[in-house]
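Yeah, one chain of the complex is gone here, protein chain that is, but the others are all in their spots.
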């Protein structure tokens, strides 16, 4: 049972308790049998109401009793006035139950049911009840949910509720529920606002939340809210990159889109493309298609996503589109100022992980490329000071490193070319982080990393022909996905020792070259013969 | 005719001041036979609270000497017994000066107060304007000029303390009230704000986390500084290595090494630690810790105010004493004590000689023979009825201000302002209590603070002030803004607001609380001091504890008293260890509540 402290009791107390319990139990049994009998006989009388009332006060979670009471409200022969009286009584009853057990789902719902049945509900009173209840426990989500219900019924505007949310925060900012409620109201308010208003409001919120984080940097509530504020909230889907090579089309957008919103126009005509996503899902960021036209028939290509047209350019027998700019942020000055404040916070609280994490988020938003090194330094600190979550920070570091390396690649790329080769070796990567750009590369060097537990993520390497996973401490290949274009696979210096897995891998791929040097498996006698049976033409390196 | 009292007691307590009453309750609670006397007809002695009429009577009575006229010859002594006459000279109140600043005329023109808000810039949130029209209408009807007659007529609505004190929410007295289950006799109100004087104006001190969060006068980095300093004082305590280098240094010297901004330093020194330049580092840290420990238990400041005045509290202990069989007798004069072989053997009261094991005497009942020093910590007091708060705005119902001296020859003054819903005065009025260590006399000692914050000149009946009723607590805290508060709603300023007009004032000097007995005093004679200079009751509680311990070293000091319904009369089932479980549960609730509250 939640939060009940086990106390050793004396024999005497035990006996007394036993007696009390036996009495309570027999009262419960007698009560239940009366109630069930009356229900069976459809007798919805005062006694039924009285007995059930007494019993739900004892234990409000006996849901069937509430059901029976509702049946009584529906099946009674009370006149309107009496019914209204019973409804009012039910409001009092639920309030009393909530006083004892403010976290009973059933009681809160009974109240909703009653208020929905009242001829005229005093929503103001209900709102007061919520306020009172939240003063007692401002984390009670049942009560917050009920408030949300009342607010909708009473037609209270998000702006009005925002005042309430502010008062709750002022009263106690270490209150995740209040911050959550705030985010909810703001999202509603943003719905009808223009971007300038939204930006302005967000600026204010960033300042407010900074006050909380400086007053008590160890309380996590405000930091979550801050992270939300620092997230970019993009509403419109935009094309990030697209490539048409021979008959293959790959594209990815900044957010999930469905095939219905993608049009491929070749020579100004919509092309009928069968789009496929990686997991056969209906919406995805990343889409693959087959083009039925020959490249030499094409004069121009455009991709249309949710009404916006993106022209592709032709280069080296490929049609490509790429968006190559980091986003502009509207409140750079404020963010820089906050960054410097958080630097001071780090000096004052050198073990506070949140200050480091927020600095990272700020730097990433202000200028990822410029602050790249600082971001990595902060992440290394976090791995140490928040060791419970060190793997999270390592994965986050991998994600940023990959993003940065891809950015570097863009700088080497000639004007409009898309590079098909990337070297990510020796970067201590622990994850591939699902970066859609990977689907465009044909030659990928992931050697000397820590990707042994991330093989399932290789699924995104849809164009890959040559892949190196050497020196990754790979122990098994169970989760190695099927990559249809893969020809060369380098697995040198790993810990592979299962022949079955390797043979299984070969049957799924048409490999030309496989490097297995420096793996325990190399000592297995059946290795070469086994492989030769499946892939006789394979170039195999084992020593 | 005096009541006849039984002749033998374990403990006789004379005087119903705070310490005396606690000792009486503690002794009675463990089954000792207690007689509790007071020569006055009211409880509390110098700790008493009076309504306006009662205060006037008290002032009158001071002019009449109550010293015993009994002579040794009248006392029936046995061999080797000596008689020491008691004296009230150690509870002498001096320099009483009562002044009216308003007229006696009850027929002054009625003023309508339309401008309830206009003269206050302090109420920065501006949301005060949202008061409903109903409110305003009612107010108009209510507005009537205050006159001497009217104040006298409404005398019952005043509760005036001779020695106003606050309770730290986790101070000795609160813990004692809870642990002894005496709290149920008393009612409290949380002090709504702690103020400080900074940069020429009064500001509310951010003392809770919520206050620090919402404060707009300090930067975020300063907020962290403040919170960090407070947390380190609270969590580490004065014995922490953090303060090793400052054992013989002042608190200020310690703070100077922390690179605090002046504003943060001000908050900590003047408002939270209530320290001066001379306060040692150790004291400063401990005072800060004390303050902070008490925060968040019952509200946004660490202090509680006893409803109906501090004088209520001794009575709570007397009630407990009586419940456990203590005998009470007011208006009963102690004439002297009988000493036998360096032991206090009995007291003489009227015609009776009452024998005892222990004698507990309030300082107004000491035989001069046992006193070696009259003490130095004498007290200057000022009591003022005013028409508005010294710092207008929200939360103005209960304000604490510590005001450090401006000149080397001045003493720091503690100011407590009692407003609406404290029951200290009728709606619309404020009562200001000032207390400091006496150097000359009360009026002179307090003059610099009175001049700073009050307008203590006779009110010209023609220049009628219009907003007597202006600022009652009508701004709900829910209406506070942090974002767009047009002005600084936390640091309320009084710059442009008129000072409160004093309607009535009373100055007085109370005797010293650090009176000392000489070494030959019988060991079963125990001295209870009068009110001390500190803000809280810790001194009295600790003194009572140590008296009790010296009387009954092996007994529990005020263990939890059962609730009335728990008391089982003889013959019924004995009250078993049942409550112990309850106490635990209560404590747990307490902790949970505290956790929730901040």
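The chains carry the letters A and B, assigned in the order they are written, with residues numbered from 1 in each.
Definition applied: a contact is a pair of C-beta atoms (placed from the backbone, for glycine too) under 8 Å apart; a residue touches a chain by one contact, two chains touch by 3 or more.
We take it that contacts and distances are computed from a predicted model.
Colleague: Can you tell which of "Small ubiquitin-related modifier", "Protein SEH1", "Geranylgeranyl transferase type-2 subunit beta" or "dolichyl-diphosphooligosaccharide--protein glycotransferase" UniProt lists for the chain that's not drawn?
Modeller: The record for the missing subunit names the protein "Geranylgeranyl transferase type-2 subunit beta".
Colleague: Who touches the missing chain here, A:75, A:218 or A:533?
Modeller: Residue touching the absent chain, from the options given: A:218.
Colleague: Who touches the missing chain here, A:183, A:344 or A:443?
Modeller: A:183
Colleague: Based on the whole complex, identify which of A:11, A:119, A:388 or A:412 touches the chain you can't see.
Modeller: A:388
Colleague: Just to verify: which one of B:209, B:345 or B:526 makes contact with the chain not shown?
Modeller: If we include the chain that is not displayed, B:209 is the one touching it.
Colleague: Which of A:284, A:359 or A:519 touches the chain that is not shown?
Modeller: Per the contact definition at the top, the residue touching the missing chain is A:284.
Colleague: Out of A:63, A:263 or A:541, point to the residue that touches the absent chain in the complete complex.
Modeller: A:63
Colleague: Applying the definition given at the start, please give the residues of chain A touching the unseen chain.
Modeller: 1-6, 21-22, 24-25, 28-29, 32, 36, 59, 61-64, 67, 70, 105, 109, 112-113, 139, 141, 144-145, 148, 174-177, 180-181, 183-184, 187, 216, 218-221, 224-225, 227-228, 256, 279, 281, 283-284, 387-392, 395, 399, 433, 453, 456-459, 479, 481-482
Note that in this section only the chains that are shown with their structure count from here on.
Colleague: Report the inter-chain centroid distance for chain A and chain B in whole angstrom, where each centroid is the mean of the CA atoms.
Modeller: Chain centres of chain A and chain B, defined by C-alpha means, are spaced 55 Å apart.
Colleague: Per the contact definition, I'd like the list of chain B residues that touch chain A in the complex.
Modeller: Its residues touching chain A are 209-210, 212-214, 220-221, 223-225, 227-228, 477-483, 576, 581, 588, 596, 598.
Colleague: Could you pull out which chain A residues touch chain B in their complex?
Modeller: Counting only chain A, the residues touching chain B are 5, 7, 12-13, 136-138, 163-164, 166-167, 169-174, 204, 208, 210-212, 214-217, 341, 344-345, 348-349.
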